[in-house]
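What you see is the complex with one protein chain gone and the rest in place.
We just call them A and B in the order they show up, numbering each chain from 1.
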Amino acid sequence: MPLRDITTPAFFLGAAAALLVSVTLASPQVNDWVFRCCTLIMLATSWNLMANAGLISLGHSAFWGVGSYAAVLTANGLGLSLWLALLPAFAVGVLLGAFLAFATGRLRGIFFAISTLALSEGLRITAFMLPEVTSGAVGVFLKQELRPSQQVLYSLGVLGAIGSVALAWWLSRTRFHYACRAMRNNEAAAQMLGINPMRYRLGVLMVSGGMASLAGGINAWYGGYLDPGMAFTLHFTILSQIAPILGGIHTLVGPVIGSIGIIFLSEGTRIAFGANEGYSQLIFGVVLVIGILFMPHGIYGVYRRLRQRAARPRNHAPTHIHQAAEGTPKEMRS
Amino acid sequence: MKTLLSIRNLRAGYGESVVLEDISIDVEEGEVVCLLGSNGAGKTTTMGVITGLIPAMGGRVTYQDADLLRLRSHQRVNAGIALSPEGRKVFPNLTVHENLLLGSYSPVARPHRAAKLEEVYSMFPRLAERRAQKAGLMSGGEQQMLAIGRALMACPKLLLLDEPSLGLAPRIVMQVFDAIARIARTNISILLVEQNTHAALSVATRGYVISGGRIMLADDAAALRDSVLVQRAFIGQSGGSDAVPAGSRRHA
Partner (left out) sequence: MELAPQMLVDAILLGGVYTLMVIGLALSFGITRVINFAHGEAIMFGAYGAFWLLTVWGIDPLLSLPLLLAGGFVAGFLVYETAVKRVLHAPHINQILLTFGLGLIFQNVALILWTGDERSANPNWAFDAFEFNMVVVPYGRLIGFLVAVMLVAALFAWLRWTELGRASRALAEHNEAAQLVGINVSLTYGIAFGISVALGVAMGVLVSFLGAINPFMGFHMLVKGFAILILGGLGNIMGAVFGAFILAFVETSVGYYVPNGIGWAEGMAFAILFAILVLRPRGLLGQEVEG
């Protein structure tokens, strides 16, 4: 699928504009939305990278959580500033991704998904059971004197989002992308093409993991407080799955569109139903289910189909290629 | 004699590739009809369409004067069509007895289960000996008998046999075809797909030769035995390779 999307330059322009807006305009509400959208974009892009290689993560909260804790604990322990504290956040995500790659080996599909769930739950319990390190259930506050201004954090969020998408875009231009796509469809066949699945899997998980944990770290600094439940919560990280589905899985722009859509939905339900968390999560669940059943290629897929229909009359060859690119319904079971 | 199964201008295949271009076959009541052809010619695809495992892209299939293509697979079994598939496809971890019980799963066959079991066990004494054994552990010949027995349990009016001789030693092939001949005498109509033309034509009354997704020849068994065309069809239409890959049948 061609990723020289005309929308890509538009995205970067839009993102630059958002950065300007967020730094100059002082409205905290808007900035908060933008910030949450940006961390979600990072998470969603990270998730999408894994999905592109056929690895479905259900426990992205594992990366988010370790990143959060790393950013806060190292800062508190070593008195680090924001930028320095984010380095360990990124590093633990990369390491965790590597661990996951080695633990799951060549296993795909269900096994991988379940492992990510187990990883997330296991880490949550570990964080809970080691209060000497993590302050357990009581939670840990980021030391007040270390906290930067909100403006810095907003800008960082936007930078993080742009960086993630840029990284994903760059990867999509390289051999890495095609290798992952081949792996997604059929790892055995990919191997015959000279692709070493283990090496690419390791790469995907490390990059993706680092991205997600960085997002977690940035978010932890934004919020200033952390406990095992919050760090490893599924509630926010579930959105990292829904956003790409909603926007258009396996595309570059999908996670972005989806994230924006999710934040709108989230705020919309909050305004409509009050702070009761159940409603917004319920709507997300419905969006996910409806998306899978009726719009598996997301909003972007709908957009693209409409564009195709307008551009060409029925012509078999291109649609066939698109089907193959998207991952046909006859994809092999793992 | 009444026509039990009638296939007209059938077109079918897998996904984008077409295997059957234009197939027309009749099976009348009480007949044994064989379908001959080399690998990839479309014999198993034909069976797939009749049983409902493969959808038809065009053409008509009539069974007992009604449109067969409207029925789902399990409904066709209930209507009296049973297949002993290529490769036997027994349930490996279930016992021989359980496999046979499953053969009479459909509502039409269940009341006759006990009687049918008797029949099958007396026709295939080896199965009776091994009734408690897991089907997957049996030899190829035994599995073939089981597959046929299982199909018989469905009280079929039309018995479909797909390559019953595949992978079997000549002595076993003889035993299997003896059984087929005996079944034929009970007035069940049989459509038999085979690469072993000699064995097939020894039990069949009529036959068709498929090549390249089309019927090349249709005649009495005796005439087919002598036909040069039959022999040629087994070398493959393009000459040379015996196995014509299904994927080469592209929609032009």
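The definition used in the following text is that a contact is a pair of C-beta atoms (placed from the backbone, for glycine too) under 8 Å apart; a residue touches a chain by one contact, two chains touch by 3 or more.
Everything numeric here is computed off the predicted structure, so don't read it as measured data.
Chemist: In the complete assembly, which of A:91, A:117 or A:152 touches the absent chain?
Modeler: A:117
Chemist: Using the touch definition from the top, which of A:91, A:152, A:166 or A:288 touches the missing chain?
Modeler: A:288
Chemist: Tell me which of A:68, A:104 or A:237 is the one touching the absent chain.
Modeler: Looking across A:68, A:104 or A:237, the contact with the absent chain belongs to A:104.
Chemist: For the chain that's not shown, point to the residue among B:69, B:102 or B:221 touching it.
Modeler: Of the candidates B:69, B:102 or B:221, B:102 is in touch with the missing chain.
Chemist: Against the chain that's been left off, what residues of chain B make contact? List them.
Modeler: Against the missing chain, chain B presents residues 51-53, 72-74, 77-78, 82-83, 85, 89-94, 98, 101-103, 105-106, 109-110, 150, 154.
Chemist: On chain A, what residues meet the omitted chain?
Modeler: Per the touch rule, chain A residues meeting the hidden chain are 51, 56, 58, 102-111, 113-115, 117-119, 121-122, 125-126, 128-129, 187-188, 197, 234, 238, 241-242, 245, 249, 276-279, 281-282, 284-286, 288-289, 291-293, 296, 327, 329-331, 333-334.
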